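Okay, structure first, notes after.
The complex appears here minus one protein chain, its other protein chains still in place.
Let's look at chain A:
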Amino acid sequence: MRSDMSLLTRWIQPNERVLDLGCGDGELLAHLKREKNVSGYGMEIDTQNILKCVERQVDVIQQDLNEGLAYVDDQSFDTVIMTQSLQQTREPDLLLEEILRIGKRAIISFPNFGHWTTRFYLGFRGKMPITRSLPFRWYDTPNIRLITFKDFEILCREHGIRILKKTVVDNEHAENWKVKMFPNILGEIALYHIEKI
């Protein structure tokens, strides 16, 4: 299990209704069902991932997140989760608004473009960074909206979004004191627990 997944589990209360956007093979939802008895769905675009979800007994809906979630009722989920996909959407700001319309709270994680390795890569090599958490070349990357932690927090402020909790992990997906002191430089992946003010 990816460590950002096990980290966010503690932010989920038992029996919550959860929506996992870009749920992949359903690992997280299966885990949350087991640990927290959650109900709800995953949404995913890739057919092979959907088939794996079904094998795992995870309810999953094929959906392109760029097509919007207008049909989902306001506040119909306790928590909407989006791990490592926000940077792949066309209009992340609007999607974030939608997420907090349909969910009472949200958990968002993404790779930090402000991490020292990417700064170093671009600054010294003059090329778009290829790192462990951003492993693609500029022309084939699905990560079209590169974000730093600072950028994300500015967006939250501008959109009236309150950050309830955040956790920043380094490339071992561990939380440690260094990462906590210099999150935007040493944090590789951030997890934000947010709600609408």
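Just so we're on the same page, contacts are C-beta pairs under 8 Å (C-beta built on N, C-alpha and C of every residue); 3 or more make two chains touch, one makes a residue touch a chain; residues count from 1.
FYI, contacts and distances are computed from a predicted model.
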Record lookup, UniProt, unshown chain, options "Nucleoside ABC transporter ATP-binding protein", "Tryptophan synthase beta chain", "Homoserine O-succinyltransferase" or "VacJ family lipoprotein" -> protein name "Homoserine O-succinyltransferase"
Given A:Asp59, A:Glu97, A:Glu153 or A:Glu195, the residue that touches the chain left out of view is A:Asp59
Touching the unshown chain, chain A contributes residues 17, 39, 41, 47, 50-51, 53-55, 57, 59-63, 71-73, 76
